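With one protein chain withheld, the remaining protein chains of the complex are depicted in position.
Showing chain A:
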């Protein structure tokens, strides 16, 4: 076997977006065991999943370990590829879930930790809250981007192979087809980048499946940030003016003190 010190691809970074988040429902809910255990009012699912239009996450993610609150039995839940990296549980309190990501062996990288705060209660603006209550669904997810800096050659190979998109494709006829099979909103080209528009993913549930992550959303965020930047710029200007005024005052005072 070749030695483990394999060469790395220089000046390259491979980015993969994925989603860490959780869903929460008020019990009883069809997804969760009925009757719920004593005192548990909410059923929740914490997950790590890829972009709905993106390459297969198992290319680089081989195992995920969810560390729940110590009051749970078997607080350390490990999910291996391929199965969806999710943990379903019931409970009543919010806590931080430590998520440990194990990478594919070709990468030769150590596991990393991310933290996710389990949100169970409705949040956000009143409108959002109302909607959440109405749907009996609270979703809190974040887009994470893992950047593989200077990946090993083998890893790079797997990361750039076409096979990654096969999970999205539908077998058609003989062998692997190439027709992406999206029902809603027309075709969204499978890509590691964000989709152009928000769409509903394969699993059918829009927000939960990460369909909201799109370039449209990105633009929204950008606009918001641009506004903030502008207001900050204003504040800086304000400060500068005040500084000028102060400088003048200092000069006057200097003259006054000198004249004394």
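As a working rule, a contact is a pair of C-beta atoms (placed from the backbone, for glycine too) under 8 Å apart; a residue touches a chain by one contact, two chains touch by 3 or more; residues count from 1.
We adopt the following convention: contacts and distances are computed from a predicted model.
For the omitted chain of this complex, the UniProt record lists the protein as "SWR1-complex protein 4", which is one of "SWR1-complex protein 4", "Light-harvesting complex-like protein 3 isotype 1, chloroplastic", "AP-5 complex subunit sigma-1" or "Origin recognition complex subunit 5". In the complete complex, the hidden chain is touched by one of A:16, A:45 or A:62, namely A:16.
Touch with the chain that is not drawn comes from one residue among A:76, A:128 or A:153, which is A:153. Residues of chain A in contact with the chain left out of this view: 2, 7, 9-17, 55, 103, 109-110, 112, 114, 141-150, 153, 156-157, 159-162, 164, 190-194, 213, 217-218, 221-222, 224-229, 231-233, 235-236, 239-240, 242-243, 246-247, 249-250, 253-254, 256-257, 260.
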